[in-house]
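Note that one protein chain of the assembly has been removed; the remaining protein chains are unaltered in position.
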Amino acid sequence: MTIGTSARAAGARALRLPRHPVLSYTLRRLGLTLLLGLGITLITFTLSALVPIDPVVAALGERAAGDPDIVANYRAKHGLDEPLPVQYWVYLTGLLRGDWGMSLQTQRPVLQDLLSYAPATLELVFATIIMAVVFGVLLGLAAALYRNRFPDHFARVIALLGVSTPIFWFGIVMILIFFAQLGWLPSGGRIDPTMPKIQGGTGFLILDTISAGQPAMLWSVMKHLVLPSIVLGLSTLGLIIRITRASVLEVLGNDYVRAGHAKGLSSGTVVRRYVLRASAGSILTITGVAFGGLLAGTVLIETVFTWPGLGLYAYRSATSADLNSIMGVTLFVSVSYILVNLIVDLFYMILDPRVRLT
Amino acid sequence: MSIENATPPTTTSIPAAAERRRMKISATLHVVKRILRMPLFAVGLSIVGVWLIVIIFAGQIAPFSPNAQLGIALSPPSWEHLFGTDALGRDVFSRVVHGSRISLVYSVILVTAAMLIGTVIGMISGFFGGRLDEILMRLVDLFFAFPVIILAMAVAAALGASVQNAVLAGIIVSWPIYARTVRGLVVGYRDAEFVVSSRLAGMGSGRSILVDLLPSIAGPTLVLATQDVGAAILLLASLSFLGVGAQPPMPEWGAMISEGVTYFSSWWIAVFPGLAIVTVALAFNLLGDGLRDMFDPKMKRSIQRKTK
Partner (left out) sequence: MAKTAIRRIAAATLAIGASVALVACSGASVEGGGNTGDEANATLIFDLGLEMTTLDPAQIFDVSASTVDQAIYEGLVNYKPGTDEIQGVLADSWEVNDDATEYRFTLKNDITFESGGTLTSADVEFAFNRLKNIQGPPAYLMDGLTVTTDGDDVVVISSEQPRPELLAMLVSSNFAVYDSEAIIAEGGLSDESAATDDTAGSVFTESSFGTGVYTLEDYEPNAEVTLALSDNWRGDAPDFTTVIVRDSRSIQQQSLNIQNGGSDVTISLSSPQVAELDESKVNVLSQALPQVIYLQLTNSGGPTTNADYRKAVALGLDYDGLVEIAGAGALQGTSVIPTAVLGSIPEDDVIARDVDAAKAALEASGMADQELVISFGSDYSVGGQDMGLFAQKIQSDLEEIGMTVTLDGAPTQVSRTANQEGKVQAALWPFPPDFVDPSQFLIHSPGGLLAERAHWAVEDNPEIDALAQKAMIVIDPEERAAAYEEWARAVRETNRYISVVEVPQNLVTSKRVGNLNMDVAGNVSFETLTLEQP
């Protein structure tokens, strides 16, 4: 840690050069991200090395794992015969060259795995965020405007249940109701498996189906997204309801809003022009914070809905001692979380220039 | 969970001892009155109370031993078996009741440990500042950046699957929020007059932390911890569900759900432990909300405005 800090201090001195405040702030944060990335790989590596699973046992069958020649061969092939610090060093230098190592479970480069599973997870997370923000803001707004009346109580109950319900259990209950009982929605997966395969594309099935001009497939993708995104978004929804309600209440008490009312502007205009704009900042921030939780929550949701994304990949990697994969997925998720929050903060500054750079 | 940092008070004359005692009593009375005026808080308090009774008298409340295999597998809820029986013929009601001793108790241990560790680190960081503060806060950033479940899963997998290790994993992912919050509070209070004056009066930094700072940060930290118990229960249940937490035959609620989902027609096996989790988490969230309303100056202001 000491080396890291002095390096950072030196970095910070070097980064002090650019005069533009936003730019220098961004650079400083990016430098910090690098440092955090390093820390994340170190911790993940240490943890994974502690897992009492011999990767050879996981990757080879019963008999082969009992054959010393095959085992030695396998270890040499995957660099598992080196001491741990050397393995870590090899991994780090590989990262810098864009080589994230090979996954033991898919026999593909980890980076390729991450890129092929990320769209599934991100599509789910984005759908979740959109749902949570739309419903969260509406409910939170209603709660604030009709304080202590029915909408407020309703929103409060939803928000409370949202943070008190185990999502894996809720997911199962939803599948039982909407798939098994009512037959309205599918039980898992991203698209009806009997539909033709999409060639090329981004991996974001909504974009791909639109681009391929397949409304029926788009419909299927949307239907598959409904349950997982509702379930995953439950806790975020609760958070956004609370924040919206609180910040709207605060804004409503401000003088300029009262002045707006006094000027004779309609309530709708006041809400649109002042209240939502003023609350946008805190809603944005909380969404950024929630993003990390959502990415992590996909481990549970993807297991329940067999959603072929990063969460399922992380789960399988952790339970089969697939070192490179678990490192890759943790690094990928953490760094995207850090970057998303950086972007959110920058947006926030643009929205509200009064925010000081700290 | 709370994002707004409490702002330090601006008035800072040091009251006399007698005056202080009088203020304390009236404050306590005030709090009791306030609780009565907040029905949701009272509801949360009662649910927690009920569960406390269940924990203490689990042996008396549960009609059967949680692991007794009674020979009637997968029987639906009836008078004899209120919540039905599971695949091994164990009474689900008894298991849910005994499960409270695991899920609730371990969650509280988790939160307490995380709170203590986080508070100590946050205080050190905030009080001493400088290079140490910088290092500690970067460490906090590091843990914040980790995806919670994935880190907890990795820790639990590394240490071996058991409920104790799941708790340890929970502590590792939960302490940073306390460290950050407490540091924020300490930095806010550090230069407040009442702290500065006692230090001028010759109080050492250790004593100063204990006497001046601890009482001021205890409130917000406890609020945070109360809300966190709900989250901790969910985390422990999730880890068990993923197979890296409590192991059979332990009647842990998450593990029970995971066992129950393979028998979808026998819905009672998974539904009741799930409901147990929801009620407990809900209760602690209600408590936490209520406490926050009491401590949060902003909220106080809005309440005052309302009564005006």
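Structure notes:
Labels for the chains are A and B, by order of writing; each one numbers its residues from 1.
Criterion: a contact is a pair of C-beta atoms (placed from the backbone, for glycine too) under 8 Å apart; a residue touches a chain by one contact, two chains touch by 3 or more.
Just so you know, these numbers come straight off a predicted model, no measurement behind them.
Within the full complex, the residue among A:Ile198, A:Val226, A:Leu276 or A:Leu339 touching the omitted chain is A:Ile198. The chain omitted from view is touched by exactly one of A:Thr44, A:Thr128, A:Thr319 or A:Asn341, namely A:Thr319.
Chain B meets the missing chain through residues 67-69, 73-74, 87-88, 157, 160-161, 243-244, 247-249, 259, 261-266.
As for the chain not pictured, it touches chain A at residues 51-54, 57-67, 69-70, 73-74, 77, 104-108, 113, 116-117, 172, 175-176, 179-180, 183, 186-189, 193-202, 204, 207-212, 214, 216-217, 303-304, 306, 308, 312-313, 316, 319-321.
By definition in this document, only the chains that are shown with their structure count from here on.
With centres defined as mean CA coordinates, chain B is found 24 Å away from chain A. Residues 1, 3, 40, 131, 134-135, 138-139, 141-142, 144-151, 153-155, 157-160, 230-231, 234, 237-238, 241-244, 254, 257, 261, 264, 267, 270-271, 274, 277-278, 281-282, 285-286, 289, 298, 302, 305 of chain B are the ones touching chain A in the complex. Across the complex, chain A meets chain B through its residues 1, 4-5, 8, 32, 35-36, 39-40, 43-44, 47-48, 50-53, 156, 160-161, 163-170, 172-173, 176, 180, 239, 243, 249-250, 253, 282, 285-286, 289, 292-293, 295-297, 299-300, 303, 314-315, 318-319, 326, 329-330, 333-335, 337-338.
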